[in-house]
Structure formats: structure tokens, C-alpha cells
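Here is chain A:
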Amino acid sequence: MSFKTFKGGVHPGHFKSATEKKPVVPARPPTMVVIPMAQHIGAPCEPLVAVGDEVRMGQKIGDSKGFVSAPVHASVSGKVVKIDKCNHALGRPVQAIYIESDGLDTWHEDVQPNHNYNDLTADELKKIIREKGIVGMGGATFPTHVKLSPPPDAKIDYVLINAAECEPYLTADHRAMLERPDEIIIGVQLVMKAVNAPKAYIGIEDNKLDAVEIMKKAAEGIAGIEVHALHTKYPQGAEKQLISVLTGREVPSGGLPSAVGCVVQNVGTCIAISDAVRFGKPLIVRNVTITGSAINEPKNMLVRVGTLIEEVIEQCGGFKPNIKKMVLGGPMMGLAQPGPENLPVIKGTSGILCLSEDEVQLQEIDNCIRCGKCVEACPVSIMPLFIGSSVEQGLYEKAEAYNAMDCIECGCCTYICPAKRPLVQWIRMAKGDIAAKRRK
Partner candidate 1 sequence: MSLMNDFSKGLVKENPVFRLVLGMCPTLAVTGLAINGLGMGLSTTAVLLSSNLVISVLRKAIPEKIRIPCFIIIIATFVTIVDMLLKAYQPALHSQLGIFVPLIVVNCIILGRAEAFASKYPVVNSMVDGLGMGLGFTLSLTLLGAVRELLGNGTIFSANIMGAGYQPFRIFSFPPGAFIALGLMMAGMNILAKKFKLE
Partner candidate 2 sequence: MVGVAIITLGALGLIFGGVLAYAAQKFAVEIDPKVQMVQEYLPGANCGACGYAGCAQFAEEAVAGTAPITGCTPGGSAVAGKIAELLGIAAPAAEARKVAQLVCLGDCAVAKEKFTYHGVKDCKAALMFGGGPGACSYGCVGQGTCVQSCPVDAITMSDKGLPIIDKDACISCEKCVAACPRQVIDMVNVNANYYVRCKSQDKGKQVREVCALGCIGCGICVKKCPVDAIKMDGNVAVIDGNICNNCGICAEACPRKTIT
């Protein structure tokens, strides 16, 4: 079956071969975990434990009263040794709870399986999803219960499962589909129930045909769930683009998917939901792809939240000497880090890329030659070249007039630019400036 594709987009190389055939291996249990209080978009959590407290695995150790927020849980059992700042993927140090593991991994008593989970109501489901700290695991870390609570007047027609994994290099979701298809399907069913949607589409890019087959088999005979192979193109996995590919609907500028009757979830999130609802396990582990040409042994790993990246890297044989850049997330939207020190894996860490000098291509910025390739590539139909140049010249009002606020920061424009202009960074500066002005 052929679906219509979305406008714009680019075709970067896949770079997935290093890890796509490697099963997910569990990481060595960490001796110490660092659990940041902010692992999601929204209000950061307040610690619920103090230095010296004994905690169990799965115990809630941080929470916030804000609606757009999700609690955090201990991923080992042991003792809280300090509450201090740690480095964070976003660049600003944040408060974190440091727990020394006792090596026993005893579960907290809150973690109880739910044998008749099929009888839960939508509201009960959402409550569990919130309590177990589930957030979008594609990288944006938007709290899932918020996504599952559309405005009351919105009727949700479709649950869309983002299994595109359109970011190059990453294979964590791909492996999850190959290895845990049934859990994904259960997660999808739970999401459908939570938002009362009759249909669910699972979108998988056609560079992962093995996953398409397995998921199709898993979804066989289950009413309402369809698996679709999608023409491979970046940024397929962006919410708005996935919606227009799968349903042909277009989310209004500045609007949410619920405005067109859709809810989008990541495959990883589905597994987490299934774990939370069936077994009462909070989100304390996740699949991480560690790859790139500057790592000795590329791997897919099941890593506990709070494990220091240093340790993960060490388990992959360490960096090669030609390392130039370390990125958390995919190469198109991930965040470059100053180093692996004191930096924990969090709920949104989908990959750790270790890139060599050849891969990162640090070129000088040239003048814009107005080739228009960025306009062609832009999936939200804005004109990155004009926004970029406006910001370069300090004309932020002009940048706003060119719809800078609609940018989804997918990076297509910067990827394609022959003059190697840092368009996304300029647009981000414009967005920051405009947002600051609007708040005034």
C-alpha cells in the first residue's frame, strides 16, 4: 500500500547497519545512579527523599504538583548519598539524587502486578501512567498522561504509533519492535482505551521491512490496529509530519495533534506503558543505541535511567581516539555534550552517538547563495534562509515576520545547506528572543 508522503524533508544516509542486527543487551547494573529531577518538559520535580535515606528500586523519589510534569523513580535499591547538581543533556546543570546501589535490586512495595488490567477505566489508566513517570521516549520527553488528556471537546479518531525512527544511526526502536512486538501491541491497545480511539496506525519506515513483518504478525486479528510501511524520509517521526502521512490531516499552526483527532505515541513509550500498567513498573529502564564511528563496540543496550554515560561508554569498549563529538539522541536533533562525565542517561536518551571528525564536518560558514534548498526541504514550509540571515544581521522582528515560531527544529535546512549555514541555531535564537518579547 502506498501512502502519500509529507512535503519537504531530506534523505540523510541511514548509518544503521552498525547496530540494527545487534540484539538489545542489558547493561551491567550500575553501582551508583544519578537521577535528575528534570527528565521531562515541564515543571521539575522536588526530591521526596533526603540524604542518608534507604530507597528501593521503583520507589518514587521526586514529584511535582504541576500538571505538565512526571515523577521520577529510583532505578536501583540502596542509599541516597547526596543531592547535588549534575550535568544534563540540555546543557544546564540540574538538581539530581545520587543513589549508591546495594546491588540487591529489591523492588519497592508499590511495584505490584495488575492481573486484571483489562478492566481498568481510561481515567485509571492515565493515573497509572502519570504515577509511573512515563514520558515520550522519542526524545522530546513530553509527559504521556498530558498527551492522553486532550481537551474535552476533542474527539480522538486515531492513535498513531511513531515507529519511523527516522533519525539516522538510531536502532533502539527497531530492535524493540523485533524483540518485543507483543508488548508494543498491548501498549497500543491501552493507549487506544485511554483516549477512546477506535483506530490505531503504526507507521514504520520501509528501511525496516523485517520490523514491518513482525509487527503485522503481532497485530493480526486485533481490531483497529493497522501497520503501515512508510517511504523512508526524514523527519517522518515528527508528530505533525507523521499525522499528515498517515491520516492526510494537517495540524493547524500552533495547534496540538488533538485538534485533528490524533494522539501520537512512540513505540518505546508503548512498551513502558505496558510495563507500568501490567506489572506496576515505573519507567526506570530504556533502550539506548550506542553507535557512531568513534565508539569501539556499537551496541543496543537496555540501560537504567540514571546510569552515568561514562559507564555505558566503558561497556561499549570506550571511545576511539578520533572522537570529536558526543551527541545524546539522533544526529539530526540530538544534543552535543561537552563530555560523558557526571552525565546520566535519562528517560529521553534514545541514543549516544560518538562521532568522528569525518562525520561531524566542521566547515566554515559561507554566505547564503539563495539556492532555496532549505525552502524545499522544510517540512513546515517556512523560509529558513531569510530567518537565518535576519538573525545574523540582528533583525529579530524580520525573523518573526518570516514565521520563525513555526519551526520544528528538525534540522533539514541546516543538513542540506551547501553554504553550511547554522540555520537551526539562528532560528532557535530568534525563537528565544521572540518568546522573551512575548512574555513581556
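By definition in this document, a residue touches a chain if its C-beta (ideal position, glycine included) is under 8 Å from a C-beta of that chain, and two chains touch if they have at least 3 such contacts; residues count from 1.
If you want to know what made the cut, all candidates are chains of the complex that A comes from, given by their letters.
Computed from a predicted structure; not experimentally measured.
Candidates 1 or 2 all come from the same complex, and the one touching chain A there is 2. Residues 87, 91-92, 336-339, 362, 365, 392, 394, 422, 425-426, 428-429, 432 of chain A touch candidate 2 in their complex.
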